[in-house]
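Below is one structure, written out as structure tokens; comments come after it.
Note that this complex is displayed minus one protein chain, with the remaining chains in position.
Our next item is subunit A:
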Amino acid sequence: MTSKQKKVLFRILLSAVLMVGLALLPDKSVLPFGAVGKGLAYYLAIYLIIGYDILRKACYGILNRRVFDENFLMTVATLGAFALALFEDSGDYNEAIAVMLFYQVGEFFQSYAVGKSRNSIAKLMDIRPDYANLCQPDGTIRRVDPDDVEVGTVIVVNPGERVPIDGVVIEGASSLNTSALTGESLPKEIAEGEEIISGSINMTGVLKIRTTKEFGESTVSKILEMVEDSASHKSKSEDFIARFARVYTPIVCYSALALAIIPPIVRILFIGNGAEWSVWIYRALTFLVISCPCALVVSIPLSFFAGIGGASRRGILVKGANILENLSKVKTVLFDKTGTLTLGVFEVTAMHDKEDHDNNDEEEKARLLEIAAIAECASSHPISKSLQRAYNRPIDHSRVSDIKEIGGQGITAVVDGQKVAVGNEKLMEQMGVQYCHCHTAGTIVHVAVEGKYAGHVVLGDVVKQHAAEAVKALGAVGVARTVVLTGDADAVARQTAETLGVGEVYTELLPNEKVEKVEAIISETKNGKVAFIGDGINDAPVLSRADIGIAMGGVGSDAAIEAADVVLMDDDPRKIAKAMRISNKCMNIVWQNIILAVGVKVVCLFLGAFGIANMWLAIFADVGIMIIAVLNAIRAMYIKEQ
């Protein structure tokens, strides 16, 4: 509890006790000035104890020409009740004080509940390390602020500590708990030479890390910044409520005024009975109490905040409430293939001879792979790396010379004194080699030696373990259309899409064609939003073009964090559906609260206008609804694991 909350609580208790004490005293005239207005001075004193800050805020509001807010409503309603009691000489000022008292009780509960939930949500997102253990030249260790650690220095992370800064492990091996970053509960093994990202917790061994980034540029800082910023991107629902409150409060105020004036005048002019001014003024004041829009104004941002916090707990970073809201409207999902649905790692799936038959000669097979691997030894293309992995032997670089990489085609080189060409059909055509067309789907690497065709290697991209499950899960959350966009060869991509159950495929797209295709799909999509999911390394333009850009495995890739709206911290494609489920739940809660709050208000306004609801009931309804709405909002933080 903050000191301010304690103060309010004290005022609530004090005024409640005084009120009861005064009520137990049947004849107020025994007190000094007690005869004036049946103890008015004492009631006013209690009223000021409990309501002085509301009165002050109302005055501020009027001075700044911002008249209609909840402070103004409460002030007018309660002062009006005082005036009415004085006018009728009933001496019943309790109601006016009680309304203010209950309003404060409600505000107190709200501020307490919001504070509590704010803390528990913030705790979910708290991955900030407090210190770094700096390794000094003399071998001692000094504890410093992570901000003061320069790039390239060596730090030590002991078991149980949080990795403060991104870097490379130079000594030691350990298991990491990355659950705060990725939501993954299984520990991740890390060894010497591997990259380590900040924010994870070192569990078993001592690690020495050479930092590769400043603290401010490290993963943990980027994530924290993103989550903090996310709360300031307001959703349409929030905007709507803010606008609603601006329109709604004046409407209720004028209606209250009309309720106080019109019925009495009608009674005088047409019915001829007494005007019953006090009855109608009382009803109008009740109106003002009911109208307070607090439940909505607080619960809706809180729902989004809880949703964003809950998502971040599961390794899903959502950049704003507006994005969380849009996620629930996604009906079309576009996938990049390599790195998103597949691992982007190629495996040799077949080797064919020059007539496109399966090569049964082990020696010839080994020879073909050897030529291909040696010729490609200098390239960092994924295909080259895969060939080298398949070859799985150290490469003798002295056997190769004159390596020429021909972009988009392949490589020519001299291996063991023979001129070889390794690449796709275009390269074979350009070299004038009579090649044969492969009958299987896959990435084909043709090999020619001394201008003669030698056969080809078939490489297949490895599909991610949970990719099919992820696509299926999208259907369950209401995604109607799934599309794969890829630069890969048609046959390969179609086969992948089929095994995964993706509906449409567009293949052999160049990067700019990819953007055009995404734009075309967005413009033909009438219902719902279009999400694009990519691995974030080369998809930045598409990520920013789609309604919602989702980057996978975005940790460490700055471009992805910049361009995407949602970052999935690990490579698990199942997180897409999970993010949508969180968003759906959040939006359900938002609507429940809107309907609940507006519904109860409207009913109470009617009851108030017909004199059935008094101020007590009104304030109870108001405070009760607010607390229910706040508690409901907190639910957005939790989502069932599936």
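As a convention for this text, contacts are C-beta pairs under 8 Å (C-beta built on N, C-alpha and C of every residue); 3 or more make two chains touch, one makes a residue touch a chain; residues count from 1.
Definition applied: contacts and distances are computed from a predicted model.
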Quick one: the chain not pictured, UniProt calls it what, "Anti-anti-sigma factor", "Phenylacetate-CoA oxygenase subunit PaaI", "Gluconate 2-dehydrogenase subunit 3 family protein" or "Heavy-metal-associated domain-containing protein"?
"Heavy-metal-associated domain-containing protein"
Checked against the full complex, the residue among A:197, A:302, A:400 or A:471 that touches the missing chain is A:302
Against the chain that's been left off, what residues of subunit A make contact? List them.
4, 53, 56-57, 60, 63-64, 66, 69-70, 111, 118, 121-122, 228-229, 231-232, 242, 245, 293-294, 297-298, 301-302, 305
